[in-house]
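A single protein chain has been removed from this complex, and every other one stays in its place.
Residue numbering begins at 1 within each chain, and the chains themselves are lettered A and B in the order written.
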Amino acid sequence: MKRTTPERRGTIAMSRRLKAGSAVGALASALMVAGVVGAPNAFASTRHASKVTTITWWASPISTSGPDLRLTEINAFEKANPNIHVKLETAPTSTDTNRADLVTTISGGAKSPDVFMGDVIWPGQFGAHNLALDLSKYEPKSFFNRFAPGLVAGASYKGQVYGAPFFQDQGFLYYRKDLLAADHMSVPTTWEQLKSDAVTLVKQGKVKYGFVWEGASYEGGTCDFMEYYADTGGQVLNATDTKSVLNTAKVTKALAFVRSLVTSGASPAAVDTFQEPQAMDAFQNGQAAFLRNWDYAYAEANAKGMKSAGKVGVAPLPTFAGQSYPGYSTIGGWNLYINPHSRFISADLKFINFITGVQGQNIEAHPPFSEIPTNQAVRSDPKVKALNPPFAILSKTRLIARPAQSPNYPKVSQAIFSNFNSAIAGSKSPSAAASAMASQVATAVSSSSGL
Amino acid sequence: MASTELAPGKVVAPPSRGAPPKILPDLIQRRYARLGWGFAAPALVVIGIVTIAPIVFAIFMSFEHVNVTSSGFSFTGATFSNYHLMVTSGLWQHALWWTVVYTIVTVVVELVIGTIFALVLENLTGGRGLMMALLLIPWSLITVISAELWSYIYNASFGVLDSIWPNALGTPLSATLALMVADVWKTTPFVTIIVLAGLVMIPRELFEASEVDGASSWDIFWRVTLPLLRPTIGLAVLFRALQAFGIFDLPYVLTSGGPGTSTQSLAILAYNTMFTDINFGPGAAVAVSAALLVVMMCLVFLRAFRQQVGKEEVPA
Partner (left out) sequence: MSMRIHRGWGRYFNFSTVGSFIIALFVIVPLYWMVASSFKTQSNVSASPAQLFPVPVSTSSYTAAFNDGFAHFILNSVIVAVCTTTLVLFLGTLAGYALGRMPMRGKYPIMVTLLMISVFPTIAVVPALYVVMRTIGWLNTYQALIFPYTAFNLPFAIWILRNYFLGISRSMEESARIDGAGALRTLVQVIVPQVTPGIFTAGVFTFTACWTEFLMALSFDFGKKTIPVGIASFGAQFTVPYGAYFAASVLSVIPVAALVLIFRKAVVSGLTAGAVKG
């Protein structure tokens, strides 16, 4: 199931103990290492411990159970900054509901929340509508050097940085090691190979579905589309994010391929209603041999009681034949933003500085959390790389960002995922869906009507 | 217990009920009117204070260029462009068409099933209270959860219905039907309860008289029961239609308006335009358009059911 029980979290941690020592020990040592780095900061803040500022952090649940990453970060931060108290406000888990609520409150002039955790695709929109503070006005350029390459560009709009990357996510290919080994198959490096392997396994009756992924009509569809489309060499927006440069021939190629996944039997027809949970369920239930999903899926698929447990391998996504391996992975994850009406901006900045710093990032990278750190120093730390298989292959993957620098991104994305979805379902031919997508994206980028 | 008719039609009403007697002297009439205003005032004041300002604001917003600035909303000039955009938008046209069809189909189906259910329950001699309590459960379920229940039932990986109805949410038509099934399950009880209330108030002697005339039960249903139920059915249809027209939670959770935008209702379109695309002007226009259409629907409806629903002092 999708809820991770405490017992399950426990076993995940246990399986990792082999490599990282005990989960608690790993966390403690990470805190100690990071503590040295964070020390001057801690000394500075204890000096004026008299007046306590309380800031509110709005963040949706990150893990389903076990220790709460948000509270762990807050505790570590408060220990280092005794004069700042952080109050956690649990946001809705649905990204769209979360955004709707933030739009209502911030546009209504609310001073709280002070800091909010928001999707990586929000900077264009939140920047354009004054819903987030321009961090580059308050932080020196050097501050942003801590992040892995590309992430700051993704958090920017018109040259200003609105979000501080908190944790990163990206697409991975998960596969059933046992099934591949039984048929002497190698891990697919091209989409074509993936398709034929999936068909073979389905025809042999070893799995009900070959390859499951996210084809529903929602944001995740755009994520999956971007991977196929980038693998054809296509781009969505021009360099200034003001014009669509969608290439109809390349889109058609990508769409024809995903449609063929369904018609060949490599993927189920119902994949056009699959979001992450459905794809994850099919894979966990042993119904599928291949899965495209995010970082969290590795732990979920190996959780106790799942048919896939202990049989799961992870690899970078494949690409189309003739392109250089690996294929592209869409960037996901969450940034930290500051409410422009916040009364405690310096405290907000301290908090952001802490949890995107070495100590905060070590906390999130280590079990039981295992989120991909955004801080380059932490990411490239060999000890962190050794924590789990997805981290180990991070440096081999190639990333592609969604065209979220357009302030009209939601409409752009809708133009993409709705046509992607129609092509998968077969209700539009690949070429018809491609030309519809091209014209709708072009309209969406240039007009801010929303209709 | 005294008679408790939902809305007496002329057919049923004995002379002592219905229209106020005209014999009351003017003075008393006036005093009663003053008393009436006194009784109605608290409710009207509460409604006025809370709802009028935001509704006026929303209508105003729909005629403005709206921006969100660091100091809140800013309006940069009156315009009809929001409405122009809306009317020419394929999304709006589709949402309108879909919402209308969805409303008509679900209301008709719920009305037919709900009336049959009410007839059944009316004949039940024991356990009616239990059945009523049972019927109220789906109705009182939190819509978001009831939508999740159906998403669980339709789930393509482990849903119980998937073997019978594979990929229920996969195509526009199938997804619309799937939504209707979930809607009918949840709201038919509402219709049943309202119709049942009307049914039990039909005086029994009317049936007995027909029986003496030798009418078949089918005839009695069409010639006696149904005409007498008309006001009740009118009320049920009115409120169900209003609710169905504003449908939001169910498709928002179950299909997110998909596949594509094929099950996007007007309310979802308004919501997405305002809060997802952050375009308050056009979003407000969509919301106002939905309200306007409903009001027009109501007025047409009230005209048709004037005698029953808007009884007394309806201008001709």
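Some notes on this structure:
Just so we're on the same page, a residue touches a chain if its C-beta (ideal position, glycine included) is under 8 Å from a C-beta of that chain, and two chains touch if they have at least 3 such contacts.
The shown structure was predicted, so the numbers you read here are calculated from the model rather than taken from an experiment.
Only one of B:Val87, B:Val105 or B:Ile220 touches the chain withheld from this view, namely B:Ile220. Seen across the whole complex, the unshown chain contacts subunit A at 1-3, 5, 8, 60-65, 89-95, 97, 100-101, 104-105, 107-110, 275-277, 280-282, 284-285, 287, 293-294, 296, 305-306.
Keep this in mind: only the chains that are shown with their structure count from here on.
For the pair subunit A and subunit B, the distance between mean C-alpha positions equals 41 Å.
Subunit A meets subunit B in the complex at residues 96, 99-100, 103-104, 107-109, 125, 129-131, 216-218, 268-270, 272-274, 278, 281-282, 285, 287, 340-341, 408, 410-411, 414, 418-419, 421-422, 425, 427, 448-451.
Here subunit B touches subunit A in the complex through residues 67-73, 85-86, 89, 91-92, 155-158, 162, 166-167, 169-172, 256-261, 269, 271-279, 282-283, 286, going by the rule given at the top.
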